[in-house]
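For this view, one protein chain was removed and the others were kept in their places.
Showing chain A:
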């Protein structure tokens, strides 16, 4: 299939950047990133600089791949990362626009690569259970009801890709933050730090320049792991209680 690609090129953080058109011919079985590989090979062969983009596992789990494709994070397919998006989703002759994640808290590094380290800092501020190595009780000492374990797991599936932020009109990272708050808050092991955790994580979230949540719901729609929006409701309830407890 033959496609026209309009790709965001930006040499560095200070560069203005803009869309550049490319033509590519590709098999419908190729993934979106493989299509970019093919284009890059061609660019290198002709002496041009290839397009920088983030990717790693190409199995939809590491969360490294990004790209806003035709205005949607990770492209048109529901519950799909860019690396798992295949060209058969598009039609021959299509023009596809490819841009980086757009959010104040995710500065562009180069071309389609952005800096998502703010996510790590949100986790650093409390997104964990304090369990030093070697001090753990026997695993069966703490039974966890299966429904709780399953719900915790569903929230824990977040891959930290940042699509929720890119989709949100406010550039909020509330779905990401709430997924972790929910994962840990649903487990008995996570109870002692439940309220201090949510307060600290939301504070860092705001400090990093992410916007507030107005329940628009775009985040859940863009999420490749379909993290449900109700995790945000849960975060809000816990946050409220943490304020009351102060």
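To be clear about the criterion, a contact is a pair of C-beta atoms (placed from the backbone, for glycine too) under 8 Å apart; a residue touches a chain by one contact, two chains touch by 3 or more; residues count from 1.
Assume contacts and distances are computed from a predicted model.
Of "succinate dehydrogenase", "ABC transporter substrate-binding protein", "Cytochrome bd-I ubiquinol oxidase subunit 1 apoprotein" or "Lactate utilization protein B/C", only "succinate dehydrogenase" is the UniProt protein name of the chain excluded from the display. Only one residue from A:21, A:120, A:206 or A:230 touches the chain missing from this view: A:120. Along chain A, the points of touch with the absent chain fall at residues 11-12, 26-27, 29-31, 33-35, 37-38, 41, 43-45, 47-50, 52, 54-64, 77, 79-80, 84, 86, 88, 109-110, 113, 115-117, 119-120, 123-125, 127-140, 142-146, 149-150, 152-153, 156-157, 159-160, 183-184, 187, 189-190.
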